[in-house]
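Complex shown without one protein chain; remaining protein chains in place.
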Amino acid sequence: MVSPPRERKWQMVVDVDRCTGCQACVVACQAENNIPMNSESIFNQKRAMQWIRIERYWEGEFPNVKARFMPFLCQHCNNAPCEPVCPVFATYHNNEGLNVQVYNRCVGTRFCQNNCPYHARYFNFWEPMWPESMRNQLNPDVTVRGRGIMEKCTFCVQRIRRGELDAKRQNREVRDGEVQPACAQACPTNALVFGDIKDPDSKLHEFVESKRHFLVREELGTEPNVIYLSKVDLEAKEVAGHA
Amino acid sequence: MAKMLGLFKEEEAEAAANATEALEHAGYSNRNFEVLTGSPYPDGAFGERETKHHLYVFPFMGALTGLSVAILLTSATQAAYPLVVGGKPILSLPAMTIISYEGTMLGAILFTVMGILFESRLPNPAPGIYDPRITEGYIGITLSVADDRVNAVEQLFKRAGAADVIIQR
Amino acid sequence: MHSNGHHHIPPVVTVQEFTEDVVARHIAIGPRYRRALMIFGVLFLLGVAAFVAKAATDGIGVDKRASWGYLAAITAYLLTTAGTAPLALIGLRAIKAHWRRPLARLAELYGLVTVLILLLVVALMFFIPSAMNRRTMYFQSDGVTFPGTLGKIPGAPHVYDLVLLLALVAGGIGLWWLSARADKGLIADHQGKPRNTFWGTAKQWKVQQVGLGLLGAAYFITAVGFITFFSIDFAMALAPGWKDAIFAPLQGITGLQGGLATLILSMYVLRRWGHFERYIFMEHFWAASKILLALCLLWFYFSWSAFIIFWYGRQPAEFSVMQLLYFGPYEWFFYGAFLFCFVAPFLTLLWNSVRKSATGPAIAAGMILVGNLFDKIRLYAGTWSVPNDQIADHAMSSVPLVRYPNALDIMMMVGAVSGALFIVLWMGRKAPIVSMWEMSEGLRLRVVRNFLRTRLTVLGKPE
Partner (left out) sequence: MQQRVVLSHEKINADLLKNVLKAPFWYWAIMGFLGAIVLVGSVTVAFLLNKGFGLSGTNRPIMWGLLIVDFVFWIGISHAGVMLSAILRLSKAEWRRPATRAAEVLTVFSLMIAALHPVVHAGRAWRIIYWAFPFDFSRGVWVNVRSPLIWDPAAIFTYLTGSTLFVIIALIPDMAVLRDRTSGLKHTVYRALAMGWRGTPRQWKLQIVAGFLLSALLLPVFVSVHSIVSWDFAVMIGIEGYHVTIFAPYFVIGAVLSGVSAVITMMILMKWMFGWGDYIREEHIENLAKLLVIIGTGWFYFFFVEFIFALYSLEPQEIALRELQAFTSPYGYLALVFIFLSYLIPIPMWLVPKVRRNLQIMFWSSLVVNVGMWLERFLIIIPGLARKQVWPFDWSTYHPSIVEIIIVVTAYALVFLLLLTFAKLFPLIPLFDVKEGQTLSDEIVIGKRRVPALRVEE
């Protein structure tokens, strides 16, 4: 007896305080989603592709310098600025709160990337290439994109679908934590937590209530589905206390 | 019946005008003869009959057609495959307005051009009696007369000061 | 575009008859004229009384702004109708449109209304906070760290608006005086009085020509500048989160539209009740209404340019502003403005036959004057009703409720408009209400001749 599946809304929590900038998520994502290798020259050309990237900033003057890490991925906004500008519906919003990208429709106007305030979209300037040794590591569940199209984080939609199918086969709902995008799975400090906010017993809720909770560029009203938890800096607190 | 074309020099437009008057005295009303010129002259300069046209109807018809087609296309295509983008409504009126506007103008322009060709009776495969000198500034007066009156009309043209008279039987 | 059919050629009037006719009518003031003068004067005084009463009851000061929105609205209204009427004339003089002549003096008379606008703006000054630490055109802050501020400039915005407006007033008076000079001389001749300043020497005419050109350009630029600053300091800067670069130019366009509408309506009155049928032809309305039609389209175009950006952006700040100005408390005023500034006049003036009549353009002009008022109420009453404590924010936290005008507000508004008309009629006694020298020039340059078998007007183009 199959009951119609519960409505889903996938969200991710990024705890900036826990992030150590180890780049494990980046590598995992690269492997999972068939993202072409980024050579040094490509980085220098500012054309590197990382569906999730760690932005590193230095704070303070030497000797007491602090490294600050900001993991950035597609925010899957509810009012995504990238969606309406696409002339061919290559990107739109599905009913699970995902901002999906349809590679076959894309003609490469790059309008979406321009209008993305989080700079989370990546364009294939060249035909993606892998060294012979890497051919077999390509993920069969994920399309290999051709040149001239846009791509971006999909919250590992292939894993979500897999989880949903399993649940359906066993005639139950998707359990919390059952579906994990590669980045969240690889994160050693659990700085990335993924889940379904509509799921009553999802552990997302506790984070969402947290007072460290903030949205990136909230003033734009894009209503992102990626929630950030701010850095806790004890020294800074002390300084503030003294002042 | 014979077709006749009286040609008057550019600088002798007055003579041409006299000729038309003479024709009217000779019993040819201004719906019998036609004036051919190499450039536009003010209405009624040669006492020719006044032009009635309904060109102004065309743009409005075109605008309506274009508007309805555009609205149909935009609304139907959005409804046919309802995708939510950027939290905007499925029927985004402002966006539709812009495209409908362009459609309206396109329709208006196309119909107007058709109207112009239709009202000025172009293309015209059989233009009838004509002389290349007209595009050189000569003013031509053409009419079809009964064979027995050809000479009379020819004399009339000559008397008015026609540079040349062409007769086509 | 000519509609097909014969062209009725207006009769040729010699300069001689024209001069005698107008001078005679100027010297002998009609009873209707006197009555109108009286009525408007009384209404104006009532308006002043209403102002005093309101000041006594509601009080004056920055924190009292909310209840004075309608005064701001009517000021802006006068600015973008009477104050901008000369702009239409100046533009037409610049392109040497021969049909400008009958409405020249009217436009110059409306230029004098700037004096009344000056008084009103001075009154409004009391309700405008200083430009410190908030979004203005002056970028000032006292210590509070704002990016890109110039530090302290005393007196902003009040002083700068005042200076600009004084320049405008000077220009308005100058335009009228320079142009009326010649006609005053003419009147003096017919009254057997000696001419005092203007003898019509070639040099004086040259000065007149060049002077009017330069003064016109100056007035045009000052007017646009003042409208820009006024609409930002007295409206936009008071509504937090409203960052709309096109608003000031839109007010300029509204001004041109309102100014031309004012002129067309006045021209109609002059023709209908002033019996100037012999000098004001359908051609004049025809030409003017074509431009009025274009201005209606421009009004829509500018408003749309602002709207589409807000609609697409969907940022919270933009959302609240759209609530306040378009679809929120003042939505009915917005619909009114949209209907009477664009839809109705556009559909009226679309038809060539309507444009070629006197009544059609006059009706359209009337509609535009109504729509303009709605527009101003929506903008000024709306922004003035935003509470003071939000003024430094970058987004409106709450959209205020609608305020309808009370009896005093209405009396003030009526008073202001009557005051403007009073000035026009009163100064219309000092020098003829049509610019005689300009008309005569036109009559001299217009000849009707036979061309082959048709009759054509021949217009001289001296340059």
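Residue numbering begins at 1 within each chain, and the chains themselves are lettered A, B and C in the order written.
Quick note on the criterion: a residue touches a chain if its C-beta (ideal position, glycine included) is under 8 Å from a C-beta of that chain, and two chains touch if they have at least 3 such contacts.
Because the structure is a prediction, the values reported are computed rather than measured.
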Omitted chain's touching partners, listed by label:
A, B, C
Consider the whole complex, including the chain that is not shown, and state which of B:Met4, B:Ala19, B:Val85 or B:Val153 touches that chain.
B:Val85
Using the document's definition of touch, tell me which of A:Cys19, A:Ile35, A:Leu73 or A:Cys86 contacts the absent chain.
A:Cys86
Of the residues A:Met70, A:Val144 or A:Ala167, I need the one that contacts the missing chain.
A:Met70
Against the hidden chain, subunit A presents residues 45-48, 53, 55-57, 70, 81-82, 84-89, 105-111, 113-119, 122-127, 147-150, 217, 220
Using the touch rule from the top, list residues of subunit C that touch the missing partner.
1-2, 4, 7-10, 94-95, 97, 135-137, 139, 146-149, 224, 228, 243-249, 281, 283, 290, 297, 301-302, 305-306, 308-310, 312-315, 394, 444-445, 447, 449, 451, 456-463
Residues in subunit B touching the chain absent from view:
10-11, 34-43, 46, 48-49, 51, 53, 55-56, 59, 73-74, 77-78, 80-81, 83, 85-86, 88, 92, 95-96, 98-99, 101-103, 105-106, 108-110, 112-113, 116-117, 119-128, 130, 132, 134-137
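We adopt the following convention: only the chains that are shown with their structure count from here on.
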What topology does the chain touch graph have (line, ring, star, complete, other)?
complete
Using CA atoms only, can you tell me which chain is the most central one in this structure?
C
Centre to centre, by mean C-alpha position, how many angstrom separate subunit A and subunit B?
65
Starting from the mean Cα coordinates of subunit B and subunit C, work out the distance between those two points in Å.
43
In whole angstrom, what separates the CA-based centres of subunit A and subunit C?
56
Shared-contact residues (touching 2 or more other chains) in subunit C:
312, 314
Give the residues of subunit A that touch two or more other chains, as numbers and ranges in rising order.
79, 84
Okay, in this complex, where on subunit C does subunit B touch?
3-7, 307-308, 311-312, 314, 352, 451-454, 456
Contact set on subunit A toward subunit C in their complex
79, 84, 219-221
Quick one: in the complex, what on subunit B touches subunit A?
81, 83-88
